[in-house]
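Excluded from the complex is one protein chain; the other protein chains are retained at their positions.
So that you can tell them apart, the chains are marked A and B in the order they are listed, and the count of residues begins at 1 in each.
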Amino acid sequence: MDASSFLHQLVQQLINGISLGSIYALVALGYTMVYGIIKLINFAHGDIYMLGAYAGFFATTILKLSFLPALVFAMVVAAVAGIIIERLAYRPLRNAPRIAVLITAIGVSLLLEYGMMLFVTPQPRTFPAVFSATVYNFGGLIVNSQQVLILVTAVFLMVTLTYIVQKTMVGKAMRAVSYDMDAARLMGIDVDKVISYTFALGSALAAAAGVLVGVYYNSIDPLMGIMPGLKAFVAAVLGGIGILPGAMLGGVLLGVVEAMVSGFFSSTFRDAAAFAILIIILLFRPSGLLGKNIREKV
Amino acid sequence: MLKTNKLSIMFGGLRAVSNLNLDIKKGQLVGLIGPNGAGKTTAFNLLTGVYQPTEGEVMFDGKNTRGLKPFQVTQLGMARTFQNIRLFANLTVLDNVKIAYHFHVKYSVAEAVFRLGRYFSEEAEIEEKAIELLKIFGLEGKKDELAKNLPYGEQRRLEIARALATKPKLLLLDEPAAGMNPQETHDLMNLIRWIRDKFDLTILLIEHDMGLVMGVCEHIYVLEYGSLIAEGTPEEIKQNPRVIEAYLGEEVS
Partner (left out) sequence: MQALRKQDLLLLGLAVVFYAIVQGLLMADIIGPFWELNIVLVGINIILAASLNLINGFTGQFSIGHAGFMAVGAYVGAVMTVKFSLPFIVALAGGAVAAGILGFLIGLPTLRLSGDYLAIATLGLGEIIRITILNIPYVGGASGFMGIPRLADFTWVFFLTIFTLFFIKNLIRSSHGRACISIRENEIAAETMGIDTTRYKVLAFTIGASFAGLAGTLFSHYFYIAHPASFTFMRSFDILTMVVLGGLGSMTGAVTGAVLLTFISAALASYPEWRMVIYSISLIILMLYRPQGLLGDKEISLSIIKRLTGGDSRAEN
């Protein structure tokens, strides 16, 4: 490979990586928000993303909605699902050992996957083309309209989320609860309500990611959430779990690394690369890229 | 026994302990006092290897402890207790003490797993010694209770018993009387003196209870803002103007 074609490939993979990474980032945000607030690795989060994809699918095929209303529909469905799951499965365990909640989350994840299969069969569905796929060619660099769509939607949602968390009352309450739940409760914050909000917001973002992936790859199935869910968690840890910009950074970084490995080596090693980069980073920064290393007070 | 030379540590820009020089002789019972935030516990953490000093060094029993991990320092013969009690909460009182004997145990993992060789004899010995120690601290009746279920004062005593089980030459006590009532504090004073003689120990203790410090310590160091402001016998410390100033308003009696 000569230098110019190498450079060309590099930029091309960077473009692919960023669009893939912004999907990870959207899912990772939900992971990190929930973790930040109740210290739960919500393994069912990847399945909410799947649920969102199916909601989007039915919105476009049966309800004949166009892309934007379908996206909103999917986000609302997922938000409601997130709230229900939290209330039924996680809230009763608020004071239980954390690992019990984790196992419950695994149970919820399996329930969503296989419960979904009962309704929609395990067969993959073809996601309808809501956009005419245009391919833009910038001097050999291929960018298609779906990638632009993913990026624009993801950036818009992340900006909105940042605004909500930083500027609104709910956002301030969320930060307060994640900083110190007991103190927040003493300040008159309805902690349970804030946790519901957090699940709703995180789930909505995951659903958006699910719809975007459906649009991008044209195919959805009930187990589609497992790997991306896990990767998104990796992304959240990579950036420093509990930190919103960390999730965004981690997601994009992971997407880029995967694209590079697929582009330059072999796509069979793509998943291994994601985990390898995680472990390497953790060995040097045990609390992730943006995480603060808190030493236990002796 | 213990000698520090210009011991200092920086946290960010803050000098939490600055140029601390301690010189503790074998068999002494020494107090380290100072207002809240003076750096007393940080000094303990430096001595025991929990923190590595930014500058200076610790000489313990003739050895420089630079770079040693806390467990290595303990194995040299320095044991400690914690200001915020750190027992093995879900284990029995007896197991808490047994664990502290661990590094004296000679049988290997294989001997443990296959119950061979020294396993039975050493386990019996550990148990016997642990119970002996618990008797000294009046805890043998509670040996099968979980540590977390003990009343506060007994937890403090158990922590001292556990530290002693490591067979130290130097014992560091971080506020041993915290949270105790006057009667308990008084008993503790006698106990501390007694174990020093019985176990042939050197003891360094941090304490807020002036009565206890003045009552049992033979030599006292006073820290303020990380620096040593005075040292001497209890009598000398009581009359030291800088100490009185540091404890402004508090009667040093």
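By definition in this document, a contact is a pair of C-beta atoms (placed from the backbone, for glycine too) under 8 Å apart; a residue touches a chain by one contact, two chains touch by 3 or more.
Bear in mind the structure is a predicted one, so any value in this text is a computation, not a measurement.
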Listed residues A:99, A:169 or A:186, member touching the removed chain: A:99
Sole residue of A:14, A:72 or A:89 that reaches the chain not shown, by the stated touch rule: A:89
Candidates B:60, B:101 or B:221 - the one touching the absent chain: B:101
Chain B residues touching the omitted chain (full complex): 48, 50, 69-71, 74-75, 79-80, 82, 86-91, 95, 98-103, 105, 107, 109, 112-115, 119-120, 122-124, 126, 144, 162, 165-166
Touch residues of chain A, complete complex, unshown partner: 35, 39, 41, 43, 89, 92-93, 96-97, 99-104, 106-111, 113-115, 117-118, 226, 230, 233-234, 237, 241, 266, 268-269, 271-272, 274-276, 278-279, 282-283, 286-288, 296, 298
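We take it that only the chains that are shown with their structure count from here on.
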Inter-chain centre distance, chain A versus chain B - centres from mean C-alpha coordinates, in Å: 49
